[in-house]
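Note that one protein chain is taken out, while the other chains of the complex remain in position.
Let's look at chain A:
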Amino acid sequence: ACLETRFQVAAALKEGHVTPTELCQRCLALIKSTKFLNAYVTVAEETALKQAEESEKRYKRGQPLGVLDGIPVAVKDNFNTAGIETTCASNMLKGYISPYNATVVQKLLDQGAVLLGKTNLDEFAMGSGSTDGVFGPVRNPWSYSRQYKEKSVPKSHSEDKESNWVITGGSSGGSAAAVSSFTCFAALGSDTGGSTRNPAAHCGVVGLKPTYGLISRHGLIPLVNSMDVPGILARCVDDAAVVLGSLAGHDPKDSTTIQDKFKPFDLPNLTDVSKLSIGIPKEYHAPGLSSEILALWSKAADLFKDAGAKVIEVSLPHTRYSIVCYHVLCTAEVASNMARFDGLEYGHRSDTNKSTASMYAATRREGFNDVVRGRILSGNYFLLKQNYENYFIKAQKVRRLIANDFVKVFESGVDILLTPTTLSDAVPYMEFIKEDNRTRSAQDDILTQAANMAGLPAINVPTALSERGLPVGLQFIGRSFQEKQLLTVAKWFENQVKFPMIQLEEVERHNHGVLQHQKSASFS
């Protein structure tokens, strides 16, 4: 008895079974009862209800703006949202009210989407756990699912059940948790090294990283200008495709968006995969990959093979250097991008007034956490005159080698690559924090970040539950700007694996008896 996907909701809205305001109120109520997840930094209750009312008026007139009209969405807190605080989970931007909407936010609003709020993240999107933000860590909704609780054996009766909760992954953990716990139908994340796909895998949702240059970054507070992309999180591939359709396309305000005209597409229901060539990159059998995920990866490959597709092993020889290369380029670009935070025009400002230099230094000392400061310092080191050639330029050369690896593989006839998304299922928070942020990021980004180096589209599709009852996803990587093919294959795979729905008490309570079960509009 619940509206699971946007498709089901869109149908319900159109037929009047539920109104946008009812939907909005339900989501807001659910956000309140799942507050312990800490997925939201800001809940824009008033504006959301206003947007819902406007949407309702349009539906009554029979003139919805489009498929997203009235659909509740959430946005990661590193996207600018006019009139709503944008913090990047940092002291540096606490209290900063954006004077403008990021292009992607504007596009969602223009389509009538209802913006519920801003989601939590690692500070300035630096991290792979969504644990290092100034508002505290995000909790994975699956920690509270029946599926996880059934599998976890309490060590003692007195053990605090609370300490067993697992991380969402990051850095777009808040967005992933928000979608996973049904508080919204889609959310925006960002993806620089895997920040959308990683939490999508851990939270059992679809996480799409589009091709670099397809979606505007205008208004997305930048981390690494040459790799950042807005990411899309949703509960099924079709929903991700619809959101992609409303966001993609050239933006005059972002000169790194390509000028080719983008044509939104409906995803065909693929039945024949015999013409497909799936590549399995052997280097993605990385050290530390859990035997469970390895088995699932293998099973998935067999699934394609049995359905008639050509499945071949391929090689991306520079894979193991990708994380090192990313580390250098990322810190270098971060050092540059974080220079804008000096307290003068926006954000936190220290009280020191002796000189601009000392004011800047004090402001930044007070505003940034260890992770951010560490990356800025490392980045500046690699950019020093004596190091520039050996580190920064060297990394840029290695980047080309990594990008070329992919080009060679796709030129050899492979259509899509199939890889794991993460090395294991979500770890408990207490375990995760034992290692520092840089070490964790280096470990966790290993399977996702080469796609950012090469600018390729990639998607996490939830595949199965682990032995611990937690989600595990697999990743598909496609050719540049071939999102339609990528999503078509991902949708086929999604239909084969039939990933189970999260059994969360709070969600069931809110859905109970409210609405008739709706079959998704895409299959009848």
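Keep in mind that, in the parts below, a contact is a pair of C-beta atoms (placed from the backbone, for glycine too) under 8 Å apart; a residue touches a chain by one contact, two chains touch by 3 or more; residues count from 1.
The rule is short, and it goes like this: contacts and distances are computed from a predicted model.
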Protein that the absent chain corresponds to, by UniProt name, given "Gem-associated protein 7", "GATC amidotransferase", "TGACG sequence-specific binding protein 1" or "Phospholipid-transporting ATPase":
"GATC amidotransferase"
Determine which one of A:Gly70, A:Pro420, A:Gly455 or A:Gly473 touches the chain that has been left out.
A:Gly455
Of A:Lys50, A:Lys149, A:His250 or A:Lys408, which sits in contact with the chain we cannot see?
A:His250
If the hidden chain were put back, which of A:Ala44, A:Leu267 or A:Ile376 would touch it?
A:Ile376
Touch with the omitted chain, as defined above, among A:Tyr391, A:Phe410 or A:Phe476:
A:Tyr391
Missing-partner contacts on chain A, residue numbers
96-97, 99, 212-213, 226, 250, 252, 255-259, 318, 321, 324-325, 327-328, 331, 335, 342-347, 349, 352-361, 364-365, 368, 370, 373-374, 376-378, 380-382, 384, 390-391, 393-401, 403, 436, 438, 442, 454-455, 480
